[in-house]
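A protein chain is absent from this complex, but the other protein chains hold their places.
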Amino acid sequence: MIKVTVWNEYRHEQEEERISKVYPKVIHSAIAEFLGTNEDIKVTTATLYDENNQLRENAGITDELLADTDVMIWWGHIAHGQVPDEIAIKVKEAVLAGMGIIFLHSAHHSKPFKLLMGTTCNLGWRESDDKERLWILDHNHPIMAGFEDKRFIELEGEETYSEPFGIPDPDKLLMIGWYNGGEVFRSACCWRRENGKIFYFQPGHESYPTFYNKDVQRIITNAVRWVNPQCRIKLECPWIARLEEK
Amino acid sequence: MIKVTVWNEYRHEQEEERISKVYPKVIHSAIAEFLGTNEDIKVTTATLYDENNQLRENAGITDELLADTDVMIWWGHIAHGQVPDEIAIKVKEAVLAGMGIIFLHSAHHSKPFKLLMGTTCNLGWRESDDKERLWILDHNHPIMAGFEDKRFIELEGEETYSEPFGIPDPDKLLMIGWYNGGEVFRSACCWRRENGKIFYFQPGHESYPTFYNKDVQRIITNAVRWVNPQCRIKLECPWIARLEEK
Amino acid sequence: MIKVTVWNEYRHEQEEERISKVYPKVIHSAIAEFLGTNEDIKVTTATLYDENNQLRENAGITDELLADTDVMIWWGHIAHGQVPDEIAIKVKEAVLAGMGIIFLHSAHHSKPFKLLMGTTCNLGWRESDDKERLWILDHNHPIMAGFEDKRFIELEGEETYSEPFGIPDPDKLLMIGWYNGGEVFRSACCWRRENGKIFYFQPGHESYPTFYNKDVQRIITNAVRWVNPQCRIKLECPWIARLEEK
Partner (left out) sequence: MIKVTVWNEYRHEQEEERISKVYPKVIHSAIAEFLGTNEDIKVTTATLYDENNQLRENAGITDELLADTDVMIWWGHIAHGQVPDEIAIKVKEAVLAGMGIIFLHSAHHSKPFKLLMGTTCNLGWRESDDKERLWILDHNHPIMAGFEDKRFIELEGEETYSEPFGIPDPDKLLMIGWYNGGEVFRSACCWRRENGKIFYFQPGHESYPTFYNKDVQRIITNAVRWVNPQCRIKLECPWIARLEEK
């Protein structure tokens, strides 16, 4: 059983009616719902703001939650700055020790992602209802399971993101996004950082029903299984330290 | 002084009037001309067919030529099969020993490229006068010198190539091509194979005046300098062999 | 159920008494035996020479065998040249279409490995009963499952291999070998080539009982599961070809 925690800043859905119409069940619940249909996945949610629109202490993330999470999914956009630095650092350290993590869409500018990447994670963007095609580069990667007969998946509308994307070159580039406005973007990227696996997936702007798309759901579900660690290693484990004397 | 040999199968220009109109000076001379304007580059050409449209022995490639070439540029399309296997193997071995090589456009299916990659090098394609934009992923790579103020370069017309491209993941992906027909392609790729550097660059279909484009010329010129070896190592050099006894 | 074919040239065990003493059940059977104890693995063997020391046609590899093999394991040393080129090419093509493959020890110079790598695969070597330590670089990779509490594994005796190793840089370097004679070697390397996963593992010289070592057995077993494809894609599948017209 893979224990997944879906984290959402939970701002747009409470602040903007046009967004709450797209995600009446809020983004974290939309994600939790399709993940929860899998027998090998057990989902919890955590949010920066609570359902009364109040900022939670510690961004809703406790040490116990991190210790009990195999895979974290992160959605944030306008409230990155409200996540305390020490919480972002704890998330980073949990990943280095083995916790898998999936950053969705605008989480490219979240504190944990930027700490793990070591770069600005800047990109170009435009909100203009572009159509997006995500081209598959490697059909035999576990995250692409189920797409053997497809060259690409298509989204009728998404926010446009464009290169240059200020990231370390991915250990594995899985998909490249094409937008009819003229842009391309490295839309599905894998990295390992010490014992933890990281997946960045670009679709998921709050104003589009992207998380209801079956292809997107399958990719996120596959990614949960891929980032799921086979082990958690304490970063202070005895063999990462002074060597025995000869 | 970098000694460059531009190799061309030299078929379209002799067989098709519409192509000879685009490249009245033939493709290898068009490339040799802009390279030759650089003080640090000395250019030779070699061709599969001679100027009387006769197939040359050994694809026009001798051992002396290979030994005297720092960087080879390869353009081929409809006559890949007429390059003898033993010549393709000699080119591969020269690369492994240190000779730099640049494969242009349809050279993705040339014998030396496929031997060096170890894969099919298959791709999707369509001839439909698509516009192409080549997005830059890394502005500080030597091959991108001179493009510091640009996000992308643009070609009014090119043959469309599309993913999946059957190559080993590049050691370095420099540009991604966007086509208005809906496709993307890894258009500028770097690999090292033993002592030799390899650059694949997708633009350059025979029916478009791509090699007259100043941006394309700059990229190929930069690439010549980048693949140029600092040394040639004999693959039978004494230290790649049985170790001294203890 | 993963269908594994263990291929062995089967020369040393029939030609040299000192080797048949180390592997009285022959190398392919030694490997098949420990793999066969796993419920998810079904093992077959194939050999270049038969049990009467006669060279088999087609190196013992038929189209049917390749089509029915998920994962091939390759052991060869002194008879690489007796494997017909067309068989080596068929093995390569099966890998590009998705068949997983594991090359052991001196298979670094086998034809299929060299075809897939595109390089000489040369290295330095010495037979002097060196002790080897294989250091683990990534404890959370599936091939390292079960070694969470170890920095390295140790072999009392192995043939010494040394850098430079003439391979494309691995997509993933998992272990580095240390020899008390003073050498290092990239001993566990992963590559993807189109739809197929490749694992090279350096231990396994015929004169040492390496394949009886429990750590070695675990790594090879883990590797079988990692290279096992989730799908086989025809290299001529309709989407690797001319694009639909716009």
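The first chain written gets the first letter, and so on, giving A, B and C; residue counts start at 1 in each chain.
The rule we apply is simple: a contact is a pair of C-beta atoms (placed from the backbone, for glycine too) under 8 Å apart; a residue touches a chain by one contact, two chains touch by 3 or more.
Quick caveat, the model's predicted, so the values are computed rather than measured.
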item	value
Residue of A:Glu33, A:Glu148 or A:Asp171 touching the missing chain in the full complex	A:Asp171
Contact residue for the chain not shown (choose from C:Glu13, C:Glu183 or C:Glu206)	C:Glu183
On chain C, residues whose C-beta touches the chain left out of the figure	124, 133, 135-139, 151, 162-165, 169, 172-173, 176-178, 180, 182-184, 186
Missing-partner contacts on chain A, residue numbers	92, 96, 115-120, 122-126, 128, 160, 162, 164, 166, 168-169, 171, 181-183, 191-194, 235, 239-246
Sites on chain B contacted by the missing partner chain, in the whole complex	98, 138-140, 142, 145, 148-151, 171-172, 192, 195-197, 229-231, 233, 239
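By our rule, only the chains that are shown with their structure count from here on.
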item	value
Leading chain pair when contacts are tallied as C-beta pairs	B-C
For chain B paired with chain C, centre-to-centre distance based on mean C-alpha positions, whole Å	33
Contacts with 2+ other chains: residues of chain C	171, 192, 239
